[in-house]
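For this depiction, one protein chain was excluded, whereas all remaining protein chains were kept in their positions.
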Amino acid sequence: MDENDARLDGNAAAGLLAEVFAFDATTAMVRCSSCGHADPLGAATVYSHAPGVVVRCRGCSGVLMRFAEIRDRVMVDMRGAAWVELQATG
Amino acid sequence: MSSATGATERRIVGWQPATVREVIRETPSATTLILDVPGWRGHRAGQHADIRLTAEDGYQAQRSYSIASAPEDGYPSITVERLDDGEVSPYLVDDAQPGDALEIRGPVGGWFVWETSDGGPLMLVAGGSGVVPLRSILRHRALAGSDAPARLLLSARAPESVIYRDELAGADTTITYTRSAPDGWTGYARRVDRDMLAAVGFAPAERPRIYICGPTAFVEGVAADAVALGHHTDRIRTERFGATGG
Partner (left out) sequence: MPITRGFRRRAESPGDAALPPGQYLTPGFPVLSAGPTPHVPLDAWRLTVGPQSWTWDEFLELPSESITVDIHCVTSWSKLATNWEGVSVDTLLEGLEPGAYVMAGSYGGYTTNLPLEDLTDGKAWVAYNYEGEPLEPEHGGPARLLVPHLYFWKSAKWVTELEITETDEPGFWETLGYHNYGDPWREQRYWGD
């Protein structure tokens, strides 16, 4: 596997994100706490070949979110996201 | 500020049992599995699902696959390409039989989707097995009777590795072979580049919706070329396949 193969996008984390958030997170807009760049999560860069899933900003490569599946729990760290915007179902 | 096509679905998504209903060998290295999923509530073209296998000793492996079927088909199917030293793909491509039990989590992904209401023109660029979600989109377009103009540019290593070749053949499909071309081939025989995109695709002035899927390096290269040609990043959606261990 070369480094390109290790780099995916938010679509790759969609299944895990759907279990965590109970809605489709790939369309959620996320703003990076480090650089202010905002993207739909589906477009963010995802590293999923690790002890956990790391979602990084397309602008600055800073960490937006981290997830780790620990036994039957999912640990979520979203400090790297300044905000997350979702579409209301109304 | 709106972020998505259509409403965000607030639905708990978890693992559900799935049974292999039918096995279709597409190429020497790719197989489509049609799945029976009780309670399957449908999907949108372009979405994918996670598949989990459990061995007798309890060992589990999961992988993500694009859904190959159209929403109108009423069932999910996946098309898997065998990675030679993979753990899951050789099983799904070569061993899976009707009646085999899997688990599915999904459908997921609301960003890399197309619905007829999104309109066109539609420009689809596939690298290898990246054609799977694009086939779902084209199949949906056909079954829903959409007249949105659509063009597919498909990069494949060799003729025998083209998945859905007969189904996708037509004036709006362009194939480029990167390793070996058929005898007498007069079409493209090189990696997708900016000139090819310009020649085959819609002009930026037509504001096509562009969907690019395949290995990460392919997707990033094509996306950069599309932007360089003048397409706006907001019109480009990408899905990168990785070598997820096979």
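Here the chain labels run A and B in written order, and each chain numbers its own residues starting at 1.
Everything below uses one rule, namely that a residue touches a chain if its C-beta (ideal position, glycine included) is under 8 Å from a C-beta of that chain, and two chains touch if they have at least 3 such contacts.
What you see is a predicted model; the values in this text were computed from it and never measured.
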| item | value |
| --- | --- |
| Option touching the unshown chain, where A:L17, A:C32 or A:V54 are the choices | A:V54 |
| Touch residues of chain B, complete complex, unshown partner | 15, 17, 53-57, 59, 61, 85-88, 91, 95, 97, 99-103, 245 |
| Chain A residues touching the omitted chain (full complex) | 1-3, 6-7, 45, 47, 49-52, 54, 56, 61, 63, 66, 68, 70-71, 73, 75, 77 |
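Here, only the chains that are shown with their structure count from here on.
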| item | value |
| --- | --- |
| For chain A paired with chain B, centre-to-centre distance based on mean C-alpha positions, whole Å | 21 |
| Chain A residues within the chain B interface of the complex | 1, 4-12, 14-15, 17-19, 22-24, 26-29, 40-43, 48-49, 85-90 |
| Chain B to chain A touching residues, read off their complex | 1-5, 7-14, 48-50, 64, 105-106, 108-112, 215-217, 220, 237-245 |
